[in-house]
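Below you'll find the structure, written out as structure tokens, and then a few comments.
As you look at this complex, bear in mind that one protein chain is not there, while each of the others sits in place.
Now for chain A:
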Amino acid sequence: MKVEVTTKRKFQELKEQEIKKQATNEQEGLDSESSTFQNTAEDVQRSKPLNPELVQAASAVASSFPRSKEQAESELLAQLRRHEETTDKQRRGGTINIRNVISEMAVKRQSPAQRGVRISNRISLEMDEDGQRIKPGRSSSRSFDSGRSLKAGKRLNIFTKASPETENTLKTVSSPTIWDLEFAKEIAAVTEQPPRNGFEEMIQWTKEGILWEFPIDNEAGMDDGAEFHEHIFLEKHLKDFPKQGPIRHFMELVICGLSKNPYLSVKQKIEHIEWFRNYFEEKKEFLQEI
């Protein structure tokens, strides 16, 4: 039964760490209690009386109970002794019959963690090579698994929480690789649902750019950077032209036409006017003659 001993020892190592750290916490105190059962069971092999450390721990736990402290303490110590006896017996006896052990222990108050630990020990004892499950033990596990809970339990103690600064420094910015892109696609596909009504369909189409955005903006897609008044009110560009006369008349008509033109950008319109200015400058001599 080499398997049994080694796994038991492993669990105990884990628990021993716990005991050292959390001796005062009530909930954890109970945990350590249960673990010290196993721990001291082995210790006791070497020395018959109960471990004084254990007794201290028991009294600490009992003192943290809200009521009936002495009773709790005596109960715990009695339990320890009982457990030590039975493990003694079994060690010498050879055949391990968990059912007898547990039925002998008439424990009134048992924390879920205790039960969970006991179950895990039991499972470690019965842990075979894979695929071979022990049938008879299984039925009695039903009564005990109800105690397993997610709230009470010990952690693996492998990782430590990194402080936020180290987290930031560890994050190196790199362009997303193909793995990242495909993973993002997979994640998005988990909650992708077809639209449930017409409005949701329109929402989807708007996101893809197929449907126009409401309220309708008739300048969508045309990003000129210029407001509408810069397109229409082009009078200010006529500053350099004479204030009266046929040229002015002509330029005002040009401006009227340009203001109605939706296809040119503001820059192009100004260029048009500039071109006219240059043209008339050149022809100034001819015009002066007129």
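What we mean here is this: a contact is a pair of C-beta atoms (placed from the backbone, for glycine too) under 8 Å apart; a residue touches a chain by one contact, two chains touch by 3 or more; residues count from 1.
Here is the rule we use: contacts and distances are computed from a predicted model.
Chemist: Write down which listed name, "IBH1-like N-terminal domain-containing protein", "Small ribosomal subunit protein mS39", "NEDD8-activating enzyme E1 catalytic subunit" or "Protein YIPF", is the UniProt protein name of the chain that is not shown.
Modeler: For the chain not displayed, UniProt's protein name is "Small ribosomal subunit protein mS39".
Chemist: I'm checking contacts with the chain that's been left out. Which of A:E70, A:E85, A:D217 or A:D240 qualifies?
Modeler: In the complete complex, the chain left out is touched by residue A:D217.
Chemist: Touching the hidden chain in the full complex, which residues of chain A are there? Just list them.
Modeler: Here the touching residues of chain A are 3, 7, 112, 116, 119-120, 123-124, 126-127, 129-130, 133, 138-139, 141-142, 145-151, 153-162, 167, 170, 177-179, 182, 186-188, 190-203, 206-210, 213-215, 217, 219-222, 227-229, 232-235, 252, 255-256, 259.
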